[in-house]
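Only one protein chain is missing; all other protein chains are in place.
Entry: chain A
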Amino acid sequence: MTVGGLLPVAVLLLDAATGQLGANPIQRATLQTGLLTLALLVLSLACTPLRLLTGWTWPARIRKTLGLLAFGYAALHFLIYLFDHGFDLSLMTEDVLERPFITAGFTALLLLVPLALTSTPRAVKRLGFQRWTRLHQLAYVAVSLGALHYYWGVKKDHTQPLIYAAVIAGLFLIRLARRAPNRRPGRTRPRTAAPD
């Protein structure tokens, strides 16, 4: 799973080494790592709705790996951005403070840091399940900011960013529908359904 998730890095490196990234390889690598981050975040967010709808248990088991992979690609995306700007932190600060497009992406990355740091079973125990769960709801904010970052980042054609936004909204709706207790009289939330 993790190995499979890292395959795009190998492809990216191979493409870079053989000149397959085109005339503007840095820009291409930035876009690809950004898209991988967003796609993996969406997949990690799809695990619970999938389990709720199908009763399958395997999605919940791969959720953590998907989330960590997403964080890995987000970090790589940020590193490429820094490299692109000659690791000039004043330029980065200006971008983060003055350009909403960068602010959204940077904030999303920051939000993922505590989630990655508390991804171990020990962290769940230390924080307590409720608090850990509350903390990990930051993933919703992060994925939304990521989609916004993508939307603001494209020059004109918003089709792809809107598809991501629609999928994210759909996943949120499934969760909300499953959680609204008074809409489903006589049915209580299954105790195993961890809000996430």
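One rule holds for everything that comes next: a residue touches a chain if its C-beta (ideal position, glycine included) is under 8 Å from a C-beta of that chain, and two chains touch if they have at least 3 such contacts; residues count from 1.
Rule of thumb we're sticking to: contacts and distances are computed from a predicted model.
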The chain not rendered here carries, per UniProt and among "RnfABCDGE type electron transport complex subunit D", "Cytochrome c oxidase subunit 1", "ABC transporter" or "Protein-methionine-sulfoxide reductase catalytic subunit MsrP", the name "Protein-methionine-sulfoxide reductase catalytic subunit MsrP"
Considering the complete complex, of A:T2, A:N24 or A:T54, the missing chain is touched by A:N24
Touch rule applied to chain A and the missing chain gives residues 22-27, 84-86, 91, 94-95, 98-102, 152-153, 155-157
